[in-house]
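All protein chains but one are shown in place.
Right, chain A next:
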């Protein structure tokens, strides 16, 4: 999963974390794994089998709980033509699937499949590229769509169902310091009844409220968070996107959209 990532030597470490077998009887019977960050253990232990998804969730927790230099929004974000495409969405809206299709098929650069970091000063997006967490049916869909994609061993029966991690393309990791300019904010919704899908421009006020609601630290940042969303939306267009599951068509639509904006 992390084969293309840089290894640090003689450099500062932001989060010192550990995943360890829980102690006591559990060492012998139904082994569990515990995540700790310094002396905190924010999550309950999980079966040892779920170590990899737990590590990804925990790393997201590290960022969303401690990084207040940016507004941290629960949304996938990718980049093409220098512009960011933000995909907020409730669980089940298909944002991870769409995000995976965009970076594998569409040549988009992955900034994050889970945490969109909106810089407070510039309103730009800061990348945080890590494996994409595919859930349930999405795993097979992506496997069929992109046969040469690298997906981790699938872990079943997690809190979020079955989880497989998709290795991000090498360019996403290589360019992890390249910020993206505001482009479009697209609220995806998977709806098989709408043949061919629909893309409708959305009122920015409505989009603003949804972004604020989906952010982890809006209440911490207060006015600064408000200003960051405002700054971003001044330069980005907002759309509601219903797609029927045809990912090739969806990728083409998003590509056209980003080529057009700005």
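Keep in mind that, in the parts below, contacts are C-beta pairs under 8 Å (C-beta built on N, C-alpha and C of every residue); 3 or more make two chains touch, one makes a residue touch a chain; residues count from 1.
FYI, contacts and distances are computed from a predicted model.
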item: Omitted chain (choose from "3-methyl-2-oxobutanoate dehydrogenase (2-methylpropanoyl-transferring)", "Nucleotidyltransferase family protein", "SigE family RNA polymerase sigma factor" or "Formate hydrogenlyase") - UniProt protein name; value: "Nucleotidyltransferase family protein"
item: Identified contact with the non-displayed chain, of A:23, A:90, A:121 or A:200; value: A:23
item: Hidden partner chain, touching residue among A:31, A:68 or A:174; value: A:68
item: Residues in chain A touching the chain absent from view; value: 10-14, 16, 20, 23, 34, 36-41, 66-69, 219-222
